[in-house]
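Data first, discussion second: the structure below is written as C-alpha cells.
A protein chain is absent from this complex, but the other protein chains hold their places.
By written order: A and B. Residues from 1 in each chain.
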Amino acid sequence: MEYAEEHHHIIPYRTLAKVWLLLLFLTATLVFVSTAYHDILSVPALLTITPLKAGLVFFYFMHLKYEKPFLKGLVLLVLVVLIVFIGLTFADIANR
Amino acid sequence: MSTLAQGDPISYRGFLEAGGRRGILSWILSTDHKRIGILYLATMLTLFFAAVTIGVLMRIEQLTLNPPLFAPQTYNAFFTVHGVIMIFMFVLPGASAVFGNFFVPIMIGARDVAFPRLNLLSWYFFLTGALVVILSLFTGNGPPDAGWTFYVPFSLRTGTNIPMGVFGVFLLGFSSILTGLNFVTTVHRLRAPGMNWHRMPLFVWATYATAWVQVLATPVIGITLLLVIAERLFGIGVFDPAKGGDPLLYQHLFWIYSHPAVYIMILPAMGAITEIVPTFAHRTIFGYRAIAYSSIGIAALGSLVWGHHMFTSGMADTANIVFSLFTFLVAVPSAIKVFNWTASLYKGSIELKSPMIFALTFVFLFSIGGLTGLIQGALNINVHLHDTYWIVGHFHYVMFGGTGMGFFAALLYWFPKMFGRMYNERVATIAWFPIFVGFNMLYGGMLVLGYMGMPRRYYTHLPQFHTGHVIASVGGFILAAGLVLLFADLVVALFKGKKAGQNPWGGVTLEWQTPSPPPLENFAEIPTITDRPYIFNPEAAK
Partner (left out) sequence: MSTVPACAHPAHKDYEGAKLGMWLFLFTEILLFGGLFLLYSAYRARYPLDFHTGGQHLDTFIGVANTVILLTSSLTVAVAISAMQKGNRKLTMVCLGITIVFALAFLVNKYVEWMGEIRRGIYPNGPALLTLPDGEKIFYGLYYSMTGLHGLHVLGGVIALSITLDFVRREKITSTDFNKLENVGLYWHLVDVIWIFLLPLLYLAA
C-alpha cells in the first residue's frame, strides 16, 4: 500500500510520556487550587487549566500539532460553533 | 459490470442490472451510491404519500364541524405524525439523500462516495428510524400527540408513546449525520484531476454546505431527544419545571438544530434549481461565486437565528432583538440566490420543459415563503402571528413550495438519467396546473386565515374561519390530485417509458456525459477537468 511512501510522523515515546506527566501535574494543580482556594480561584482555574489540558490531548495525543492547518481550522471552527450556541443562549438566560 | 453500450436497444440497463445483480438482496445490500439514492427515493416517496394522506384527513376534519369526523386526540396525533414524517423522513433527507447520493460523485468525477458502506448504513438507520416511528403509532398508549416539536412539559406528561416516537427520530438523525459526514469527505478527497473548488457544479457546493449543517447541528437534537427519553423513562429531570427545569432551555436546544435543519432542507433543492435553470435557459449561470458562497453563508448565518421560533415564549427582550436581527440578515444570501437565478434567465434561450416549469415555480413560491418569513421575523408582528395558520402557511411555502417543488423539479430533470427512461412530458406539465392552483389555494388560504387569527393545531375552528378553511381544503384536494397525477406519470414511465438518451436536456455537467443510466463505477476512465462548468456556447465563451 502507499502508506510506506507517505511520511507518517511518529510521535516519540518520550514526548508522549512528557505530555502525560504534564497532564498529571496540571490535574494536581487544578485539584489543589479548587479545594484550597475554592471561592476565588476555582472558576478561573477551570477556565484556564482545563482548556490547557484538553489542548495538550488534542495537540499531542491526537496528533493535531502535526496535522495540516485545515484540520486544525476545522477543530477550531467546531469549538467556536459550540461557544456561539452557548453564548447566544445566554442572550436569553442572562437577561431573565 | 455490463459491457453493453448505451446504444444497445435491447437491454442496456447500466447500474440497474450491472454484473447480473438482480433481486431485492442486490439492492438492500448494495453499497453503490446510485442504488442507495434510489433506495432512499423509494422509501421516502412511500412515506411522503402516507403523510399526504394524513394531511388530506386533516383538511377533511376542518370541513366537518358538527360533529367533527375525528376526535380531538386523533387530530393531535394527525398533525404530530404528519409533521414527523414530512420533516424527518421526506424533506430533511430530501434532495440530499436522493440526488446528492446519486449525482455528487458523478458530478465531481468520482466512482462513489468516500465511505460507501457508511452510506448503506445511513439508509439502514433511515429505514429503522422510520419503522420505529411507525411502530410508536400502534404501541404503548397510542401515537405521539405533542406535535413534531415535542415541547416540554407536555411531552413529558402526555401518556402517548413519546419515548418510542422520539427514539425513531433519534435514529433518523444518525442517518442524516452519516450522510453529511460522507459528503464532506467525498467533496474534499474524491474530486477528479483538474476539478478545483471553483469548477465544481453548484449542486455540489450546495450539498457540501448542507453536509456541514448535518454534521454540526444534528447532534444537538440528538442529545435533546435522549434527554426527553431519559426524563420519561428514568425521571432524570433537566427540563421538568416541577424539578426546577426550564422549558425554554428545551426550546433553545430543540431549535438550535431545527432551525438549521430547514437549511438542510432547502440548500440541496436550491442546488438542484441552480443546475436546472442554466440548462433550460441555455446560458451560463449568473454569479457562480455568489451562489457558491451564499450557500455557505446561509448555512452559517442560519445557525444563529433559532430564537425566532421563541419570540412569544418568554425569552428575554435582548435575545428577542438579537435573533430578530440575525433573521433579517439571513434573508440576504437567500435573496442573492433568487436574484442570480432570475438574472440567469436574461438573454437566455428559455425552454419551458417540465423540470424548468417546476424550477421556476420553486423560485416564485420560495420567494413568497421567504418574504412571509421576514414579516413574521419582526417582533411586533410576530406577537400576533405566532402559533396561527400564518406560520403554517409560511413554512409550507418554503418547505413544500420550496424544497418540495425543488425535489419534483430535480426528479423530473434527473429521472431520464437515473432510470434510462423518459416520462410523458405533457402529463407532467398538465399535472403542474392542479398542483400550482391547489397549493396556493391551500397555503395562501392559510396565510389569510392566520392573520385573521385562526390558531394552529386546533381540531376545530370558530364560524368566522369556516369559509377560509373550505377554500383551503378544496385547494388541498386539488393539490393532492395533481401530485397523484404527476407521480402516476413517473411510475408508469419506470416500466413503460421510452428509452432516454444520454443527454435529453442538453446539460453540460458530468452526469450528462455518462450513459443513461450510468454504469456501475460511473466512468470507464476518470475524466480530467479543464474548465469551469455551465459553458453552453463554447465559441462565445472564448
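By definition in this document, contacts are C-beta pairs under 8 Å (C-beta built on N, C-alpha and C of every residue); 3 or more make two chains touch, one makes a residue touch a chain.
All of these numbers come straight from a predicted model, not from anything done at the bench.
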Given B:Trp27, B:Phe49, B:Phe70 or B:Phe115, the one touching the chain that is not displayed: B:Phe115
Absent-chain contact - pick from B:Gly222, B:Pro355, B:Gly393 or B:Gly497: B:Gly222
Selected from B:Glu17, B:Asp246 or B:Glu425 as touching the chain missing from the view: B:Asp246
Touching residues (missing chain, whole complex) on chain A: 1, 3-4, 6, 8, 10-13, 16-17, 19-20, 23-24, 27, 30-31, 34-35, 42-43, 45-46, 49-50, 53-54, 57-58, 60-63, 70-71, 74-75, 78-79, 81-82, 85-86, 89-90, 93-94
Those residues of chain B which, in the complete complex, touch the missing chain: 109-111, 114-115, 118, 177, 180-182, 184-185, 188-193, 195, 197, 215-220, 222-224, 226-227, 230, 234-238, 243-246, 249, 252-253, 256, 521, 526
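Basically, only the chains that are shown with their structure count from here on.
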Whole-Å gap between the CA centroids of chain A and chain B: 37
Residues of chain A touching chain B in the complex: 78, 81, 84-85, 88-89, 91-96
Footprint of chain A on chain B - complex, ascending: 216, 220, 248-249, 252, 256, 303-304, 306-307, 314-319, 322-323
